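Of the protein chains in this complex, all but one are displayed in their positions.
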Amino acid sequence: MIELRDVSHAYGDRPVLRGISLDLAEHRIGIIGANGSGKSTLARTLNGLVVPDSGTVRVDGRDTRRDPRAARRRVGFVFSDASTQILMPTVAEDVALGLRRVGLTADETRSRVDAVLDRHGLLDHRDHPAHLLSGGQKQMLALASVLVTEPDVLVCDEPTTLLDMHNARVIERTLRALPQRLVLLTHQLDMLQGFDRVLVIDAGRVVFDGAPDAAIAHYTALMDARAPSTEPSGLREGPGERS
Amino acid sequence: MNVLGLFVPGRSVLHRLPAGAKLLGLLALVTVLVALDDHRAGLIATPAAALACLCAYPATGLGLRRPLRLLLPLLPFLAVIALFQTLTGDPWAALRVCLLLVAAVLAAGLVTFTTRVSAMLDLFERLARPLAPAGVRPDRVALVLALTVRSVPMVAAAWQESRDACAARGLPAWPHLTVVPVIVGMIRTAEAMGEAMTARGVD
Partner (left out) sequence: MAESPAQAVRYRGLTARDLALVAVFAALLAALSMPFAIPVGPVPITLQTLGVMLAPAILGAKRGTLSILTFLALTLAGLPLLPGGRGGIEPFLGPTGGYLLGWVVGALVIGVLTQTLMRRYRFWGGFLINIVGGIGAIYLVGVPWSALYLGDTLLAGFIGAGVFLPGDLLKAVLAAAIAAAVHRAYPVPPAGRRVVKEQPDAESERPRA
């Protein structure tokens, strides 16, 4: 269970989150919103990557401000750009990296790494240089590297945005099959079919909270209403991804 | 990037020696040769060491082309040393210094060619351990070294991409157009990597 209480955050003098309160306990939660709506920042508060300026975020009762490490152990995070998430030279080394703090023996580490690689179809590449993988394989590796530490919740920030349709489907299927709870940020609205709950974020607030179809309808109406007044000079500004 | 680096796989005695022992041996050899430099013994010991090192290459399966390629960039320097030391009236000193340089470089090459990069990096991590009270964290040393190896292809790709971006806009890839965006891109990449490291609990 992740509880947000009156969470507000700003980058410099630009507010990105304005007083958000939520209890996130469902199995499959989707978050949608335009670029710059604050949804990425919201996602980053869920595991303590961003500690909000005011308000509290608790993961299983623990405040991310006091104990961000505990939050990160429970809440795994997958970003959209796989190439910046892969930190080690080879595939197996990258997966093993997250296990260093867990205190396993070399054999235990190896068997856990191999099991995760096998489950995600990467075992044949275990000793390959990670930068030679395809885009889809890289994202799969990024996912495997997070899942190897067995988090309770997985937060994915547009995990398929940079992938082609085939690879996006593969990642989507993998995510759907996960036993973990999932918080998915996406612009690909069809991915939210069958989700338990979808939040629409706009200008740092939760403007809709409910079933996927209703949420998507609300979001579409919101964007339609905005489109005429903002074209073509009004491309919305991104949040300048700086923590 | 080739993670093997300059290492040449093999099964010789030198290959099997631990990296630390080889480095210590190299240090001892160079120290002894430098110490003997002014003595008469140096006139025998230095050329003997150089010759022994040279012979060790084929003996460990490294062939003779590798040592010659090591010595090639030294040649102009050897020439300058020989010329200058001879002009100042000490041709023996010229010979000694040149042979010392050759012996040191050949011995160092033996260590480099017979030691895995990973073994050497592990050694550095162990050597960093006593520095822990000074605030150096050996696990972070290892992490940064591996991160760098992983980043080299990424940086190379960033250069290529910016060149392509210039070409796509019909511009020649002038460095002054590409360098700053590439470096800014690298900084942003590093920030994203840092965020991913934090998210995975490896900071």
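Read from first to last, the chains carry the letters A and B; within each, the first residue is number 1.
Criterion: contacts are C-beta pairs under 8 Å (C-beta built on N, C-alpha and C of every residue); 3 or more make two chains touch, one makes a residue touch a chain.
Please read all numbers here as calculations on a predicted model, not as lab measurements.
> In the whole complex, what residues of chain B lie against the chain that is missing from view?
1, 5-7, 23, 26, 30, 70, 73-74, 76-77, 80-81, 84-85, 88, 93, 97, 101, 104-105, 108-109, 111-113, 115-117, 120-121, 124, 134-137, 140-141, 143-145, 147-152, 154-156, 159, 179-180, 183-184, 186-191, 193-195, 197-198, 202-203
Everything below uses one rule, namely that only the chains that are shown with their structure count from here on.
> Using the average of all C-alpha atoms in each chain as its centre, how far is it in Å between chain A and chain B?
Between these chains, centre-to-centre, one finds 41 Å.
> Using the touch definition up top, name the residues of chain A that touch chain B in the complex.
47, 49, 69, 72-73, 76-77, 79, 81, 83-90, 93, 97-98, 100-101, 129-131, 145-146, 149, 241-243
> Any idea which chain B residues touch chain A in the complex?
Spelled out, the residues of chain B in touch with chain A are 1, 3, 139, 146-147, 149-150, 153-154, 157, 188-189, 191-193, 195-202.
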